[in-house]
Each structure stands twice: as structure tokens, then as C-alpha cells.
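Shown below is the structure under consideration.
Only one protein chain is missing from this complex, and each of the others stays in its spot.
Entry: subunit A
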Amino acid sequence: MGPVLAGVLQLLALIAALALAYVPLGNYMAKVYSTDRHWRVEKWIYKGIGANPDTEMRWPAYLRGVLAFSAVGVVFLYLLQRLQGVLPGSLGFSAIDPDQAFNTAVSFVTNTNWQSYYGEQAMGHVVQTAGLAVQNFVSAAVGIAVAVALVRGFARSRTGELGNFWSDLVRGVTRILLPGAAIAAIVLVACGVIQNFSGIHEVGQFFNGHSMGGSQQWNGGAVASQEAIKEFGTNGGGYFNANSAHPFENPTPFTNLFEIFLLLVIPFSLTRTFGVMVGSVKQGYAILATMATIWVGFVALMMWTEFAHHGPALQIAGGAMEGKEVRFGVGSSSIFAVSTTLTSTGAVDSFHSSFTGLGGGITMLSMMLGEIAPGGTGSGLYGMLIMAVIAVFIAGLMVGRTPEYLGKKIGTREIKLAACYILITPALVLVLAAAAMALPTPGNSMTNSGAHGFGEILYAYTSAANNNGSAFAGLNADTQWFNTTLGIAMLLGRFVPMVFVLALAGSLAEQKPVPVTAGTLRTEKPLFTGLLVGAILIITGLTYFPALALGPLAEGLAS
């Protein structure tokens, strides 16, 4: 069997596994966010928080909950890093500098997990497990909560109520993320991912007569427990600098495929949750089909360009193996790269900077689409629903009819909110990337020159503003400029869109439903899926085309 066929079979196996999980997990999540019953442990948690989980919130109250919880998260994580020098269990690592601590705190709270630090050399056990890993859970739960609030906006009528933020947050953790991560963590350990709290570990290497490898040091850590939620919550912040390329995070070909499955399963299955909650699973299938079309299409493109290995160094080497591990190879690494950038994960099992020019461009374009195919936990679904609103608006313009989606009129207010949503991220990416290129010093952080050097900067802001977290990692991002501006891009790229999503949800929930007539656009049909895919590609393509042309397209077409 050749590597291309093996790559395709791995893709098919992945699709089969995701398809098997789709209905049960999607239905289960719908139940989680619909039932009135609280688990006993949840009641204790609500008592601890001091919140009544049965109070319905209108959108401003829901938003205030999101913002307050996230603000506290940033401050807490910042302080934890600043105090690392005096915390026990820190392996003797010192405090993180203020600018880097700010960047990292924002990064993990916004579900980005951009890392300007070296995991194995900077973060001790306490910061990793009680700080970073906690945000892996709760930032993912916040994302799902906001998506569920938007779905309720479509499902409910003549009320402004969107549910209770605290209840959605806690249930996301206790009923979905925690059980899933626990199972996944045990599977990962069984395959060789480490899970211990030992200190720096030194072993004498292979030794024989005149030959010696010297000694080797590695640090222990609660890696499996963090790796599981890192993928399952589409976070992507690695325990080690090499992220999921590190053998202790991703030891075998099977764990690689398993990790790709983990990072895709919630975002894809949430379309089922959406379908169930709005009372038409077919609507969920239409959204699923849109996501799947883009994902499979991009994986196919990526495999094509990576197996073709254009680019001088790769041509001389005879294969695109730079930055890739032997056990994964080109096929599996291509699937991982596309899946991690089309979700908000940003974990990497191979280094995107050394991909072919066009391959690097595909990872960037994947993020630029807004990470909606299938996107991050929650953020993928709400991003895609915003695009659906845009698509029905475009269709409405074509036939001269007030657009509607799922029985709700898309009026001036709704379309304004959707438009603001899709404008904020490109504005952040393009303005900040332009500023970094125009100023004299940020360019010093580049490892590569020319089109690829520009690509490093464009990639960084694209990754931050879309809350992805992967990088063209040649860029030295541990400078005050990058720590600060990327931190701001992550904050605004996460929470400003959430404001528009929740405002839209509130406005939809207040409406009374419009009856379906012969003139209604059937949004559960393949025609709509086609329209939606087209709208996504055209809108993003036009926004970012000039920037892509200067970076990865220039590099890819030159080789």
C-alpha cells in the first residue's frame, strides 16, 4: 500500500468514527442543555458559586456572566504565572515575565492557546495543571454555552430569555468535557503518553565502549490528562514546545488519529445538537454538510500539495518530511494540519512553517474562514450560523424578499450584527499585520525571509484573532510587541464576536415565528448548503486574497 492510499484510508476511518459518534453525542449534548434536572455534584457547585441555575437570563445578563467569568480567569492565570517562583511543585521554574504572562493568560482563557513560551522550560506542574489545563476545560465550556444560547435564540419565540450561563458552563464541564477527557486520557496513557508528577528526570543514554550519547533529561508531568482536554476542547496548547509532535504527547500513529478525532468530534456533533434543539435535525444536516464539504475538500488539497512536495528544499529531500514525524508521515500530518486549523485547536503534529508554500497557505485560509468547518467547540457552530444568516440574506437580496432563517426574520438589526461579526476578525488581522510590517522592529522576529517571512507575521495575527493558536513557529513571538498585540487580538477576536452573537440571539428569541410558505428558502436542502459554502469561500477569499497573494501564494507559485 502506498502512502497516498494509506492517507485516504485514514481520512475515511476518521469520517466513519465521527459519523458513529454524531447522533449519540449530538443528542446527548442537546439533552444536557435542555433538561431541568441538576446532578447532585452540580448543585454543590452552584452553591459554591452562589448562583441560581434556574434563573433565565436575557442576552445582556448572559453576556455579563461570560465576561465576568473570563475576566476573572485572565487575572487568576496571570497571577498564577507571576507567582510561579514561590509556588510549590514548580520544578524550580521562575515567574513568567509580565508581558508573556498577560499573553499566555489571555491565550488560554480565549481558547486560543497561542504559546510564546517553551512548555518544558517555563511552566511547572501547578501552572500547567491547575492553571492552563483548567482553562482548557472552561474556555471550551464557555464557547459551547454561547453557541447554545444562540441556538435557543432560534428555537425560542416571544421571549428574550436565553438560558442560564452558570448552568450552561457547569454542565458543559461536568457532563461533556470532563467525562470525555477522562476516557480519552486513559486511552492516551495506554498508548504511551506520560502521566506523572515527577521532577526532572535524567537517564544515562546508550553506552558502549567508545560510544556514548551522554545523558538525557526530560520532565515529567500530567501530560495525558492535559492532552485529552487540549484536543477535546479544541484548545491546542502543548505541554511541550513541540506540541503533538512530541512523542510524549502523541506517541503512535493511532494516538495521532485519535487526537484528530477528539478535536473534531464536538464541533461536528454540535450540528446535531442544533438540529434537535431547533426541532429539525435536517437543518443540522445542512450545516454539517457545509462543514464537511469544506473540511474534506481542504484535506484533499493539503494531501495533494504535500505529497507533490513543491519547494526547493523538499524537492532535493525527495519528500515533504521537514518538520514531520516518521510515524505519522505526510498523509496523517496533512489531515491533522487541516483539522487543527479549521477548528480553533491549533495543536500541531507537524510544523506548518516547513509545509509546502501552498500547504502553509491552506492552513492560513482554514483559519481565515473564521474556523467554522467545523470550528472550535461552540465557536464553530455560532460562527457557521452567522454565515448562514449572511447566506440567507444574500439569497433574499437575489429574489427581493425579506430573508428568514429557521422561522425568524433576518431584519436590519440581525444583519447588522452578523456583518459586525464577520468584519471584526479580518480588521484585527489585517490592521495588526500591516502595523507589524510597517514598524522597524517586529520584523526582526522572523526566521525566514521574503514571502515566507511575511507569512510568519500574517499567520500569527490570523491565528490569534481567530483564536487558533498554531503558528509559523519560526517567528520569535516572545517580544513585548508580539506578546501585547497578539494578546489584544486574541481578546478582541474572542469576546467582541460573542457580544454580537448574544445580541443576535436575544433579538431572535424576542421575535414571533414566521410561518413557512412557498416562498421560503428551504435551508435544509443541498441547494442551501451549496449557497453557504460559496458565500463562505467568496466572502473570506475577497477579504484576505491580497494578503494571501503576498505571502503563501507568492511562495507556493514560485516553487
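General remarks:
The rule we apply is simple: contacts are C-beta pairs under 8 Å (C-beta built on N, C-alpha and C of every residue); 3 or more make two chains touch, one makes a residue touch a chain; residues count from 1.
We adopt the following convention: contacts and distances are computed from a predicted model.
UniProt lists the omitted chain of the complex under the protein name "Potassium-transporting ATPase KdpC subunit" (options: "Membrane protein", "Potassium-transporting ATPase KdpC subunit", "Peptide ABC transporter" or "Secreted protein").
From the set A:S94, A:T402 or A:T441, the residue in touch with the chain omitted from the display is A:S94, counting the whole complex.
For the chain left out of this panel, the touching residue among A:A473, A:L492 or A:I539 is A:A473.
Interface note for the absent chain: among A:V134, A:V276, A:A489 or A:L532, the touching residue is A:V134. Which of A:G65, A:G346 or A:P442 touches the hidden chain is settled by the complete complex: it is A:G65.
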